[in-house]
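One protein chain omitted, others in place.
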Amino acid sequence: MAKTQSSVRQGLDETSSERVGTYVEAGIEAIRDEMRRDPDIFYMGQGIGPRGGNFAQTRGLWNEFGDERLRDTPIAELAQVGLGIGAALAGSRPIVDIVFFDFILEASALLIQQASTIHYISNGKFRVPLVIRAAMGGVRNTGPHHSHTFYSFFMHIPGLRVAVPATPHDVKGLLKTALRSDDPALFIEHKALYNAKGPLPAQEYTVPFGQAAIRRPGKDVTLIAVSLMVSKALEAAEILEREGISVEVIDPRTVAPLDKETILQSVSKTGRLAILDEAYAACGFSAEVAALVSEEALDELDAPIRRICALPAPHAFSPSLNDYLIPSVDRVVREVRSTLRG
Amino acid sequence: MAKTQSSVRQGLDETSSERVGTYVEAGIEAIRDEMRRDPDIFYMGQGIGPRGGNFAQTRGLWNEFGDERLRDTPIAELAQVGLGIGAALAGSRPIVDIVFFDFILEASALLIQQASTIHYISNGKFRVPLVIRAAMGGVRNTGPHHSHTFYSFFMHIPGLRVAVPATPHDVKGLLKTALRSDDPALFIEHKALYNAKGPLPAQEYTVPFGQAAIRRPGKDVTLIAVSLMVSKALEAAEILEREGISVEVIDPRTVAPLDKETILQSVSKTGRLAILDEAYAACGFSAEVAALVSEEALDELDAPIRRICALPAPHAFSPSLNDYLIPSVDRVVREVRSTLRG
Amino acid sequence: MNVSKELVLSLYRAMAEIREFELKAREIFRSGRMPGFIHLYVGEEAIAAGVIACLQKEDYVTSSHRGHGHALAKGIPAREVMAELMGAVGGCCGGRGGSMHLYEPAVGFLGTNGVVPPGIPIAAGAALSAKLRKTGQVAVSFFGDGAVNNGAFHEALNMAAVWELPVIFVCENNLYATETPFKAATKNTSVASRAAAYQMPGIEVDGNDVLAIYEKTGQAVQRARRGEGPTLMECLTYRWFGHHEGDPGTSYRSREEVEMWKQRDPVRRLREQALASGWAEPGDFERIDEEVRSLIEDAAQFALASPQPKAATALDQVFCD
Partner (left out) sequence: MNVSKELVLSLYRAMAEIREFELKAREIFRSGRMPGFIHLYVGEEAIAAGVIACLQKEDYVTSSHRGHGHALAKGIPAREVMAELMGAVGGCCGGRGGSMHLYEPAVGFLGTNGVVPPGIPIAAGAALSAKLRKTGQVAVSFFGDGAVNNGAFHEALNMAAVWELPVIFVCENNLYATETPFKAATKNTSVASRAAAYQMPGIEVDGNDVLAIYEKTGQAVQRARRGEGPTLMECLTYRWFGHHEGDPGTSYRSREEVEMWKQRDPVRRLREQALASGWAEPGDFERIDEEVRSLIEDAAQFALASPQPKAATALDQVFCD
């Protein structure tokens, strides 16, 4: 995808808009706008109809769009995604809500073998305008089966777009982009962010894919983070600022496509790079960013790269273990600080 | 896993043994030995009984072990892996053959959510001695649904072992290790290697997990490759040798655990690193190796790291396209050479 | 069926223990001291109690997200289940699992599960192992009506049938999966009838009638042990509370419907039936109620006093080797 604009400077709560809304409202707003605009969009998933979604992520939509366009499904992720692909091939624009991102595994075969390949393999004849929506990450000790963040799997596969918004503003703007795109896209929210508040412009806008946001400008070290981890990165940056360490926090917003330029520019300015990720390090998003910089900006680096990630163990339920495994602001501060001693 | 030995120097055809065998024979030999030794091992998969496997990978085993221990299944990968997990919990030691690695996606939920977590989450009370066997990669234009090499997915997940042997010797030795381990392991062969010949000791031996083989010592640049790509790496090294470039070829043999020490030692000697992989670059094995070195040996690098990978498009069927997308010896030579100009 | 006093009281005790446990867990959860989410089994106790009464300690059970009852009935001590719900070291998994991840090899308990379908093929796999090792063990899988429209149900039942595995598939049909009525999830609302697709016996039983469940399960277990293969059993029941604690469970179910099912309380029903039939005396039940109350009170005290695991252990036992 051609980059249409350069990266934007945008903190978690700075925009021109005065209107404030939550992350969950932002998604509903995007879907409502787009469903009104485009009759081919429909939505299916478990409990997304009258109930309004496990996370209230479709509240009010069923009232407006009814049973035909807001379709509650059985517990059958494989068929949900399979029917989504078929409907997309036939000219509809389905949103398939998997609710807990973990359960996308039940249908990963269909996304990876079918959805991602059909446009290419059909020599451009077919399009698969399918949006997979799901909520990742841990919240209130969801344990080993409900806390995963393996979005790197879908970064690995050509033909898929992957958005991981951190703010209400980006939820609305990126979801609109996804819904207008003809490519299959995963739109992955974070469970712990649904109640987060932030600027939410009422007027029409989109956020393009592949354009990072500089959440906080800085000059000593570049810190990359997406989704929930952006707020931890900003907290850590705040603390480090007091020690005289200036951290540039960059939120790529979509990890496929990835805004390489913004990352490389930042690293060439700071000479130091850390990546903060709720996912595991091995072959994760953090590995990709580190590899990118080690290929394309090695000479700019004044210190070893740091990956600050979930420690390599299943997502333990116990709060004491979970808090240890998932990156804490403390850990981020320590690790980022250490890049300046390198 | 504690490393039990340091890396070994071992070319594709140098060992003490005089006996030669094929890659596919090596697997059969390992399974036969272990099934004779351990009555708890059984084997299930599609067409692995009387037929002897799509790739002849179980030839002769059904004759010896019969219907009970060599079980042909319906086309039901989800249940195959699910039954495998249940049987492992109950004290059996199942081998589940998925035949084409691509189709592990149908059961990835069970491997990632169940098999990888149960030992840890049960606080060590349960063990899941399950071996998943599958053949990855392209051979004779297998196209988009039968050529995948996304083994990085399983590297991302704690609790899983992933072996990707390049030689008959390692097939036998690593498969024995997998079959004696109490941890769930993926044993991923390469379709294009099944007929490859090499030393195959008749006597009892195992190859430990997490111990790389130095396939060719060198001093100018480190080239990492696994599975089929090892032979391409060696071919490229041969060509580069004639230009006076000395390439050290390292085959980690297992990617989880990964023998970091051998890689880091080599890079500290050569100062240059390229990773050759049949998989895609983004969040792949190559990203992990690059990230590792950029974290732990940045100061040793004299040139940017190179990743030489499948280009990011689905696995096109057409030979002309496929040959372009998959790394060729030519491309390897060019890319490795360029690290010395960096 | 020949109903002994011993049987009646042991079934009663199993149900009463589950009921008391769930109400206590609810109380602790509502006090804000319990992490995570819990799915309560109140109203469905007859199924765990009746089915598991037919099993030996060595037999296997897999369970669902709504699994405290199965864990208790199979023999994990209430203390250890409650402590596990707290994420505490005294839990059966040292606090690593919580409500949806209870495991205990000592009693063949292969896990509650946070994912809906996997328990079904896992139970079939345990049965396959038993068959291969010729141990005579059977496996039981408990799952909800929500699981039967999932592909794993289909694959596992087909394989269990063709391989004649000693496994019993117990569907706890409580009419809803979260808020979705079963009839909105499938056109064929008879789970038992689906057994025919696999050429397997399918049985429908009143899920609030513990004696009926005990009887039917006994037959299925015998068939399984004789090597005659699997059975699908549909138990019609109802959950009294919401899907999980926090869901009032009222927006999608009428008050009348909930009330009607509360009238079919399986615990009270057995007690009344036993008294009417003269199988036991009021004092028998009072004694059990008292025992159970103190057992659960003790479990709660134990769980609340049990410390969190040490953070430094968080990376232990990711692997065996």
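Letters A, B and C mark the chains in the order given here, with residues in each chain numbered from 1 onward.
The rule we apply is simple: contacts are C-beta pairs under 8 Å (C-beta built on N, C-alpha and C of every residue); 3 or more make two chains touch, one makes a residue touch a chain.
Worth saying up front: this structure is predicted, and the values here are computed from it rather than measured.
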Whole complex considered, the hidden chain contacts A, B, C
Checked against the full complex, the residue among A:34, A:183, A:220 or A:335 that touches the missing chain is A:183
Out of A:159, A:218, A:252 or A:284, the sole contact with the unshown chain comes from A:159
Checked against the full complex, the residue among C:198, C:214, C:261 or C:285 that touches the missing chain is C:198
Touch rule applied to subunit A and the missing chain gives residues 1, 40, 42, 68-69, 71, 73-74, 76, 78-79, 81-92, 94, 109-110, 113-114, 118-127, 158-159, 161, 181-183
Note that subunit B touches the absent chain at residues 46-47, 50-51, 54, 72-76, 78-79, 102-103, 140-146, 311-314, 316-321, 323-325
It is residues of subunit C that touch the chain not shown, namely 149-155, 158-159, 161-162, 184-188, 193-194, 196-200
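Just so we're on the same page, only the chains that are shown with their structure count from here on.
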Between subunit B and subunit C, the fewest touch steps amount to 1
Farthest CA centroid from subunit C: chain B
Expressed in whole Å, how far the mean CA point of subunit A lies from that of subunit C is 37
Whole-Å distance, C-alpha centre of subunit A to that of subunit B, is 31
Listed in rising order, subunit A residues that touch 2 or more other chains are 102-103, 144-145, 312-314, 316-317
Check: subunit C positions touching at least 2 other chains come out as 94, 96-97, 101, 113-115, 151, 318
